[in-house]
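Here the complex is missing one protein chain, while the rest keep their positions.
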Amino acid sequence: MIEIKDLTKCYGSFKAVDNVSITVPKGTIHGIIGENGVGKTTIIHCVTGVYKPNEGVVLIDGEDVYDNPKIKARIGYVADSNSYFPTYRVKDMVKFYKGIYQSFDEESFNELNAVFALPEDRRINQLSKGMQMRLALMLNIAIKPDVLVLDEPTSGLDALAKKQVTDLLIKEVAERECTILISSHHLSELEKLCDDITMLQNGKVKYQSSVEGIKAKVKKLQAVFSSPVDLSDVEGILNVEQIGSIYHIITDNYTQALERQLYAKGADILEEIGMSLEEIFIYSSKEQR
Amino acid sequence: MFNIELRSGIPIYEQICNSVKEGVLKGYLKKGDPLPSVRKLASMLNINPNTAAKSYAELEKQGIIVTEKGRGTFISDCTDIDADFSKAMESIRPVLTQLMLSGTDKEDIIKGICKILEEQE
Partner (left out) sequence: MNSLYKNYIKNSLILMGGASLFSIFLNIMDIMSERASAVNGQEKWTSYMTEWSQWAGTIFIIIFAAIGLNTFLHYKDVNKKTGVFIKQLPVKYGNDFLFKTISSLIFIGVTLTVLCVIGWVMYSPYFAEGENYFKQMWDTAYMTFAVMVLFYSIGLLSQQIIGIPILAIAAPFAAFFGMLGSFIGYESMPYAIRELPIFRIAIDLLGKFFELICFYGKIYPEETLFIIWSIPFFVLAAILNSKIDYSNMGKLFLFRWCRPVAYVIGSTMFAFSMQVVVNGFETRGTAAIIITFILSWLAGFKIIQYFVRRFD
(Lines give C-alpha, C1' and ligand atoms only; values in the text may rest on other atoms or scores of the structure.)
Protein backbone atom coordinates (compact mmCIF):
# COMPACT_ATOMS: atom_id res chain seq x y z
CA MET A 1 0.00 0.00 0.00
CA ILE A 2 2.76 2.42 1.00
CA GLU A 3 6.00 2.08 -0.91
CA ILE A 4 8.90 4.30 -0.02
CA LYS A 5 11.62 3.65 -2.54
CA ASP A 6 15.20 4.85 -2.10
CA LEU A 7 14.03 8.04 -0.51
CA THR A 8 16.60 10.78 -0.09
CA LYS A 9 15.80 14.25 1.18
CA CYS A 10 18.36 16.98 1.72
CA TYR A 11 18.19 20.37 3.32
CA GLY A 12 20.91 22.22 1.55
CA SER A 13 23.93 19.98 1.91
CA PHE A 14 22.57 18.10 4.89
CA LYS A 15 21.14 14.70 4.05
CA ALA A 16 18.27 14.27 6.44
CA VAL A 17 17.04 11.06 4.86
CA ASP A 18 19.51 8.85 3.06
CA ASN A 19 18.30 6.17 0.70
CA VAL A 20 15.47 4.86 2.85
CA SER A 21 13.15 2.17 1.57
CA ILE A 22 10.10 0.97 3.44
CA THR A 23 7.17 -1.12 2.28
CA VAL A 24 3.96 -1.18 4.28
CA PRO A 25 1.41 -3.74 3.13
CA LYS A 26 -2.26 -2.91 3.32
CA GLY A 27 -3.89 -3.35 6.69
CA THR A 28 -0.65 -3.39 8.65
CA ILE A 29 0.97 -1.06 11.12
CA HIS A 30 4.54 0.07 10.53
CA GLY A 31 6.60 1.85 13.14
CA ILE A 32 9.51 4.17 12.48
CA ILE A 33 11.79 4.60 15.45
CA GLY A 34 14.95 6.52 16.09
CA GLU A 35 16.47 9.33 18.05
CA ASN A 36 15.31 12.89 17.73
CA GLY A 37 16.40 14.55 14.55
CA VAL A 38 17.16 11.30 12.80
CA GLY A 39 14.78 11.96 9.94
CA LYS A 40 11.48 10.43 11.05
CA THR A 41 9.45 13.58 10.53
CA THR A 42 11.14 14.25 7.21
CA ILE A 43 10.12 10.83 5.95
CA ILE A 44 6.61 11.45 7.14
CA HIS A 45 6.51 14.75 5.35
CA CYS A 46 7.56 13.02 2.16
CA VAL A 47 4.85 10.41 2.64
CA THR A 48 2.14 13.02 3.18
CA GLY A 49 3.21 15.11 0.23
CA VAL A 50 4.58 18.06 2.16
CA TYR A 51 8.04 17.59 0.72
CA LYS A 52 9.17 16.45 -2.65
CA PRO A 53 11.93 13.87 -2.39
CA ASN A 54 15.31 14.80 -3.79
CA GLU A 55 15.74 11.22 -4.91
CA GLY A 56 13.46 8.26 -4.82
CA VAL A 57 9.71 8.23 -4.67
CA VAL A 58 6.81 7.64 -2.32
CA LEU A 59 4.02 5.59 -3.82
CA ILE A 60 0.67 5.00 -2.21
CA ASP A 61 -1.46 2.40 -3.90
CA GLY A 62 0.97 2.60 -6.78
CA GLU A 63 0.72 6.34 -7.33
CA ASP A 64 3.18 9.12 -6.53
CA VAL A 65 1.95 11.16 -3.60
CA TYR A 66 3.54 14.47 -4.39
CA ASP A 67 1.06 17.14 -5.49
CA ASN A 68 -1.50 14.42 -6.08
CA PRO A 69 -4.77 15.56 -4.52
CA LYS A 70 -6.54 12.35 -5.48
CA ILE A 71 -4.21 10.22 -3.37
CA LYS A 72 -3.79 12.79 -0.62
CA ALA A 73 -7.55 12.73 -0.10
CA ARG A 74 -7.13 9.17 1.09
CA ILE A 75 -4.36 9.96 3.54
CA GLY A 76 -4.93 11.13 7.08
CA TYR A 77 -2.04 12.90 8.76
CA VAL A 78 -1.77 13.53 12.47
CA ALA A 79 1.20 15.79 13.18
CA ASP A 80 3.28 15.68 16.34
CA SER A 81 1.94 19.01 17.47
CA ASN A 82 -0.90 21.21 16.48
CA SER A 83 -0.80 22.55 12.99
CA TYR A 84 -4.35 23.80 12.70
CA PHE A 85 -5.38 27.45 12.53
CA PRO A 86 -5.03 28.57 16.13
CA THR A 87 -8.06 30.81 16.28
CA TYR A 88 -10.40 28.34 14.67
CA ARG A 89 -12.89 26.61 16.88
CA VAL A 90 -13.37 22.86 16.91
CA LYS A 91 -16.53 23.14 14.87
CA ASP A 92 -14.77 25.42 12.38
CA MET A 93 -12.15 22.74 11.80
CA VAL A 94 -14.88 20.18 11.29
CA LYS A 95 -16.42 22.43 8.70
CA PHE A 96 -13.05 22.98 7.10
CA TYR A 97 -12.33 19.29 6.81
CA LYS A 98 -15.79 18.73 5.44
CA GLY A 99 -15.14 21.28 2.73
CA ILE A 100 -11.88 19.71 1.67
CA TYR A 101 -12.30 15.98 2.04
CA GLN A 102 -15.16 14.43 0.09
CA SER A 103 -15.16 11.37 2.27
CA PHE A 104 -15.43 13.26 5.55
CA ASP A 105 -18.20 11.78 7.66
CA GLU A 106 -19.49 14.24 10.22
CA GLU A 107 -21.53 11.58 11.97
CA SER A 108 -18.41 9.53 12.43
CA PHE A 109 -16.68 12.53 13.96
CA ASN A 110 -19.56 13.10 16.35
CA GLU A 111 -19.48 9.47 17.43
CA LEU A 112 -15.78 9.80 18.20
CA ASN A 113 -16.31 13.06 20.00
CA ALA A 114 -18.98 11.43 22.12
CA VAL A 115 -16.03 9.58 23.65
CA PHE A 116 -13.40 12.32 23.64
CA ALA A 117 -15.83 15.06 24.48
CA LEU A 118 -14.06 18.10 23.04
CA PRO A 119 -16.19 21.22 23.34
CA GLU A 120 -17.30 22.41 19.91
CA ASP A 121 -16.86 26.08 20.62
CA ARG A 122 -13.39 25.87 22.08
CA ARG A 123 -10.64 27.46 20.02
CA ILE A 124 -7.69 25.37 18.98
CA ASN A 125 -5.20 27.50 20.87
CA GLN A 126 -7.22 27.00 24.02
CA LEU A 127 -7.03 23.24 23.84
CA SER A 128 -4.39 21.32 25.74
CA LYS A 129 -1.83 19.39 23.76
CA GLY A 130 -3.60 16.12 24.42
CA MET A 131 -6.90 17.53 23.26
CA GLN A 132 -5.34 18.96 20.12
CA MET A 133 -3.93 15.56 19.32
CA ARG A 134 -7.24 13.87 19.87
CA LEU A 135 -8.96 16.41 17.67
CA ALA A 136 -6.48 15.77 14.89
CA LEU A 137 -6.99 12.05 15.25
CA MET A 138 -10.77 12.32 15.18
CA LEU A 139 -10.80 14.58 12.16
CA ASN A 140 -8.45 12.33 10.25
CA ILE A 141 -10.31 9.16 11.15
CA ALA A 142 -13.58 10.75 10.12
CA ILE A 143 -12.30 11.10 6.57
CA LYS A 144 -12.12 7.30 6.48
CA PRO A 145 -8.57 7.22 5.20
CA ASP A 146 -6.94 4.27 3.51
CA VAL A 147 -3.65 5.38 4.99
CA LEU A 148 -3.12 7.00 8.37
CA VAL A 149 0.21 8.62 9.16
CA LEU A 150 0.98 9.63 12.72
CA ASP A 151 3.99 11.50 14.01
CA GLU A 152 4.58 10.85 17.71
CA PRO A 153 0.88 10.43 18.44
CA THR A 154 1.26 9.55 22.09
CA SER A 155 3.89 12.03 23.18
CA GLY A 156 2.63 14.18 26.00
CA LEU A 157 -0.53 12.18 26.49
CA ASP A 158 -1.73 10.75 29.77
CA ALA A 159 -2.29 7.03 30.12
CA LEU A 160 -6.00 7.17 29.38
CA ALA A 161 -5.54 9.24 26.25
CA LYS A 162 -2.83 6.86 25.05
CA LYS A 163 -5.19 3.93 25.46
CA GLN A 164 -7.94 5.75 23.60
CA VAL A 165 -5.59 6.54 20.74
CA THR A 166 -4.29 2.97 20.57
CA ASP A 167 -7.83 1.58 20.59
CA LEU A 168 -8.82 3.82 17.72
CA LEU A 169 -5.87 2.68 15.65
CA ILE A 170 -6.60 -0.97 16.41
CA LYS A 171 -10.19 -0.43 15.35
CA GLU A 172 -9.20 1.19 12.08
CA VAL A 173 -6.93 -1.69 11.15
CA ALA A 174 -9.27 -4.45 12.32
CA GLU A 175 -12.44 -3.03 10.79
CA ARG A 176 -11.34 -1.07 7.77
CA GLU A 177 -7.97 -2.58 6.93
CA CYS A 178 -6.46 0.85 7.28
CA THR A 179 -2.71 1.02 6.65
CA ILE A 180 -0.89 2.83 9.42
CA LEU A 181 2.54 4.44 9.61
CA ILE A 182 3.63 5.65 13.03
CA SER A 183 6.75 7.34 14.23
CA SER A 184 7.27 7.19 17.95
CA HIS A 185 9.61 7.13 20.86
CA HIS A 186 7.35 4.94 22.91
CA LEU A 187 8.89 1.66 21.95
CA SER A 188 7.01 -0.47 24.43
CA GLU A 189 3.75 0.55 22.79
CA LEU A 190 5.07 0.17 19.28
CA GLU A 191 6.42 -3.24 20.12
CA LYS A 192 2.93 -4.54 20.70
CA LEU A 193 1.21 -2.48 18.08
CA CYS A 194 3.40 -2.76 15.02
CA ASP A 195 3.66 -5.51 12.47
CA ASP A 196 7.00 -4.20 11.25
CA ILE A 197 9.56 -1.71 12.44
CA THR A 198 12.15 0.45 10.75
CA MET A 199 14.87 1.74 13.02
CA LEU A 200 16.68 4.80 11.70
CA GLN A 201 20.11 6.11 12.49
CA ASN A 202 21.59 9.22 10.86
CA GLY A 203 18.91 9.24 8.24
CA LYS A 204 19.65 5.68 7.18
CA VAL A 205 17.88 2.43 7.90
CA LYS A 206 19.61 0.49 10.63
CA TYR A 207 17.18 -2.33 11.22
CA GLN A 208 14.09 -3.18 9.31
CA SER A 209 12.02 -6.20 10.09
CA SER A 210 9.02 -7.49 11.90
CA VAL A 211 9.27 -7.10 15.66
CA GLU A 212 9.68 -10.85 15.91
CA GLY A 213 12.36 -10.73 13.29
CA ILE A 214 14.38 -8.07 15.08
CA LYS A 215 14.11 -9.96 18.33
CA ALA A 216 15.29 -13.12 16.64
CA LYS A 217 18.49 -11.42 15.57
CA VAL A 218 19.23 -9.04 18.41
CA LYS A 219 19.56 -11.00 21.59
CA LYS A 220 21.04 -10.75 25.01
CA LEU A 221 22.86 -13.87 26.14
CA GLN A 222 23.91 -14.58 29.67
CA ALA A 223 27.06 -16.66 29.82
CA VAL A 224 29.14 -17.83 32.74
CA PHE A 225 32.84 -18.08 32.15
CA SER A 226 34.81 -19.60 34.97
CA SER A 227 37.91 -17.69 33.96
CA PRO A 228 38.24 -14.24 32.37
CA VAL A 229 37.86 -14.34 28.62
CA ASP A 230 38.47 -12.01 25.71
CA LEU A 231 35.53 -11.81 23.38
CA SER A 232 36.76 -9.08 21.07
CA ASP A 233 37.40 -11.49 18.23
CA VAL A 234 33.88 -12.87 18.24
CA GLU A 235 31.88 -11.43 15.40
CA GLY A 236 28.45 -9.96 15.87
CA ILE A 237 28.83 -8.80 19.44
CA LEU A 238 27.48 -5.34 20.13
CA ASN A 239 28.28 -5.07 23.76
CA VAL A 240 29.55 -7.05 26.70
CA GLU A 241 28.82 -6.34 30.34
CA GLN A 242 30.59 -8.28 32.99
CA ILE A 243 29.82 -8.88 36.65
CA GLY A 244 32.27 -11.33 38.11
CA SER A 245 32.03 -14.44 36.00
CA ILE A 246 28.67 -13.54 34.57
CA TYR A 247 28.86 -11.99 31.13
CA HIS A 248 25.92 -10.29 29.45
CA ILE A 249 26.56 -10.46 25.74
CA ILE A 250 24.48 -8.41 23.32
CA THR A 251 24.56 -9.56 19.73
CA ASP A 252 22.81 -8.14 16.70
CA ASN A 253 23.38 -11.21 14.63
CA TYR A 254 22.35 -14.17 16.66
CA THR A 255 23.17 -17.54 15.16
CA GLN A 256 23.86 -21.07 16.38
CA ALA A 257 27.40 -20.53 15.22
CA LEU A 258 27.79 -17.68 17.68
CA GLU A 259 26.64 -19.91 20.50
CA ARG A 260 29.09 -22.60 19.49
CA GLN A 261 31.86 -20.04 19.45
CA LEU A 262 31.02 -18.97 22.97
CA TYR A 263 30.97 -22.55 24.20
CA ALA A 264 34.28 -23.03 22.48
CA LYS A 265 35.65 -20.08 24.41
CA GLY A 266 34.76 -21.82 27.61
CA ALA A 267 31.21 -20.79 28.46
CA ASP A 268 29.82 -22.97 31.20
CA ILE A 269 26.22 -21.87 31.11
CA LEU A 270 24.64 -20.01 28.27
CA GLU A 271 21.08 -18.81 28.28
CA GLU A 272 19.06 -16.27 26.47
CA ILE A 273 17.69 -13.26 28.30
CA GLY A 274 14.87 -11.53 26.54
CA MET A 275 15.23 -7.92 25.48
CA SER A 276 12.44 -5.48 24.93
CA LEU A 277 12.52 -3.32 21.83
CA GLU A 278 13.46 -0.39 24.01
CA GLU A 279 16.60 -2.13 25.19
CA ILE A 280 17.45 -3.18 21.66
CA PHE A 281 17.14 0.40 20.60
CA ILE A 282 19.33 1.67 23.42
CA TYR A 283 22.12 -0.79 22.73
CA SER A 284 22.04 -0.08 19.02
CA SER A 285 22.24 3.64 19.60
CA LYS A 286 25.04 3.21 22.09
CA GLU A 287 26.99 1.18 19.60
CA GLN A 288 26.85 4.04 17.14
CA ARG A 289 28.76 6.18 19.57
CA MET B 1 -3.37 -15.36 31.81
CA PHE B 2 -2.81 -13.32 28.68
CA ASN B 3 0.13 -11.52 30.22
CA ILE B 4 2.29 -10.48 27.34
CA GLU B 5 5.93 -10.59 28.29
CA LEU B 6 7.82 -8.24 26.02
CA ARG B 7 11.22 -9.26 27.24
CA SER B 8 10.68 -12.85 26.31
CA GLY B 9 12.08 -14.26 23.11
CA ILE B 10 8.71 -15.82 22.35
CA PRO B 11 6.64 -13.95 19.77
CA ILE B 12 3.47 -12.36 21.07
CA TYR B 13 1.11 -14.53 19.05
CA GLU B 14 2.75 -17.62 20.43
CA GLN B 15 2.44 -16.32 23.95
CA ILE B 16 -1.27 -15.86 23.42
CA CYS B 17 -1.59 -19.39 22.06
CA ASN B 18 0.26 -20.78 25.05
CA SER B 19 -1.91 -18.75 27.37
CA VAL B 20 -5.08 -20.18 25.89
CA LYS B 21 -3.73 -23.69 25.97
CA GLU B 22 -2.74 -23.27 29.59
CA GLY B 23 -6.16 -21.94 30.39
CA VAL B 24 -7.79 -24.99 28.85
CA LEU B 25 -5.44 -27.34 30.72
CA LYS B 26 -6.12 -25.71 34.03
CA GLY B 27 -9.84 -25.69 33.46
CA TYR B 28 -10.26 -21.92 33.37
CA LEU B 29 -11.43 -22.18 29.81
CA LYS B 30 -14.03 -24.84 29.15
CA LYS B 31 -15.55 -26.16 26.01
CA GLY B 32 -17.93 -23.64 24.50
CA ASP B 33 -16.52 -20.66 26.40
CA PRO B 34 -16.51 -17.60 24.12
CA LEU B 35 -13.29 -15.76 23.39
CA PRO B 36 -13.15 -12.04 22.63
CA SER B 37 -13.22 -10.98 18.99
CA VAL B 38 -9.91 -10.27 17.29
CA ARG B 39 -10.52 -6.59 17.65
CA LYS B 40 -11.52 -6.84 21.29
CA LEU B 41 -8.51 -8.98 22.12
CA ALA B 42 -6.18 -6.56 20.34
CA SER B 43 -7.70 -3.71 22.27
CA MET B 44 -7.45 -5.54 25.61
CA LEU B 45 -3.78 -6.32 25.15
CA ASN B 46 -2.87 -3.18 23.19
CA ILE B 47 -1.52 -5.29 20.38
CA ASN B 48 -1.75 -5.28 16.65
CA PRO B 49 -5.00 -6.87 15.44
CA ASN B 50 -3.03 -8.87 12.89
CA THR B 51 -1.11 -10.47 15.75
CA ALA B 52 -4.36 -11.31 17.51
CA ALA B 53 -5.71 -12.75 14.28
CA LYS B 54 -2.54 -14.80 13.84
CA SER B 55 -2.86 -16.33 17.28
CA TYR B 56 -6.46 -17.28 16.66
CA ALA B 57 -5.56 -18.76 13.30
CA GLU B 58 -2.86 -20.86 14.92
CA LEU B 59 -5.17 -22.01 17.73
CA GLU B 60 -7.83 -22.94 15.24
CA LYS B 61 -5.29 -24.87 13.20
CA GLN B 62 -4.38 -26.81 16.30
CA GLY B 63 -8.01 -27.49 17.01
CA ILE B 64 -8.11 -25.60 20.32
CA ILE B 65 -10.67 -23.05 19.23
CA VAL B 66 -13.35 -22.89 16.63
CA THR B 67 -14.84 -19.89 14.84
CA GLU B 68 -18.48 -19.89 13.85
CA LYS B 69 -19.44 -17.29 11.32
CA GLY B 70 -21.75 -14.73 12.81
CA ARG B 71 -21.53 -16.22 16.29
CA GLY B 72 -17.92 -15.72 17.33
CA THR B 73 -14.95 -17.69 18.55
CA PHE B 74 -15.26 -20.46 21.14
CA ILE B 75 -13.12 -23.06 22.87
CA SER B 76 -13.60 -26.28 20.99
CA ASP B 77 -14.07 -29.80 22.14
CA CYS B 78 -10.32 -30.35 22.36
CA THR B 79 -10.90 -34.06 22.39
CA ASP B 80 -9.52 -34.62 18.97
CA ILE B 81 -6.45 -32.53 19.25
CA ASP B 82 -3.82 -34.07 17.13
CA ALA B 83 -0.64 -33.78 19.06
CA ASP B 84 2.14 -35.41 17.14
CA PHE B 85 4.20 -36.93 19.90
CA SER B 86 7.31 -37.57 17.90
CA LYS B 87 7.23 -34.08 16.42
CA ALA B 88 6.89 -32.59 19.88
CA MET B 89 9.81 -34.63 21.16
CA GLU B 90 11.93 -33.43 18.27
CA SER B 91 11.15 -29.86 19.20
CA ILE B 92 12.51 -30.32 22.72
CA ARG B 93 15.57 -32.13 21.53
CA PRO B 94 17.68 -29.00 20.98
CA VAL B 95 16.73 -27.70 24.42
CA LEU B 96 17.73 -30.96 26.04
CA THR B 97 20.91 -31.10 24.01
CA GLN B 98 21.90 -27.68 25.19
CA LEU B 99 21.16 -28.53 28.78
CA MET B 100 23.33 -31.63 28.55
CA LEU B 101 26.14 -29.81 26.77
CA SER B 102 26.24 -27.27 29.53
CA GLY B 103 26.71 -30.01 31.98
CA THR B 104 23.30 -30.24 33.62
CA ASP B 105 22.64 -33.50 35.34
CA LYS B 106 20.23 -35.86 33.60
CA GLU B 107 18.39 -36.37 36.89
CA ASP B 108 17.95 -32.61 37.30
CA ILE B 109 16.59 -32.32 33.77
CA ILE B 110 14.01 -35.04 34.40
CA LYS B 111 13.04 -33.47 37.73
CA GLY B 112 12.58 -30.12 36.01
CA ILE B 113 10.33 -31.63 33.35
CA CYS B 114 8.20 -33.41 35.95
CA LYS B 115 7.79 -30.19 37.87
CA ILE B 116 6.38 -28.42 34.80
CA LEU B 117 3.99 -31.28 34.09
CA GLU B 118 2.75 -31.17 37.67
CA GLU B 119 2.08 -27.45 37.39
CA GLN B 120 -0.11 -28.07 34.37
CA GLU B 121 -2.35 -30.53 36.17
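For this structure, a couple of remarks:
The chains carry the letters A and B, assigned in the order they are written, with residues numbered from 1 in each.
Rule of thumb we're sticking to: a contact is a pair of C-beta atoms (placed from the backbone, for glycine too) under 8 Å apart; a residue touches a chain by one contact, two chains touch by 3 or more.
Values in this document were obtained by computation on a predicted structure and should not be read as measured data.
Within the full complex, the chain left out of the display contacts the shown chains A. Touching the missing chain, out of A:Tyr101, A:Phe225, A:Tyr254 or A:Phe281, is residue A:Tyr101.
Hidden from this view is one chain, which touches subunit A at 9, 11-12, 45, 48-52, 66-67, 69-73, 75, 77, 79, 81-87, 95-101.
Rule of thumb we're sticking to: only the chains that are shown with their structure count from here on.
The part of subunit B that touches subunit A in the complex is made up of residues 4-9, 11-12, 38-39, 42-43, 45-51, 98, 101-103. In the complex of the two chains, the subunit A residues touching subunit B come out as 27-29, 163, 166-167, 170-171, 173-175, 188-189, 191-195, 211-212, 215-216, 219, 263, 268-270, 272-277, 279.
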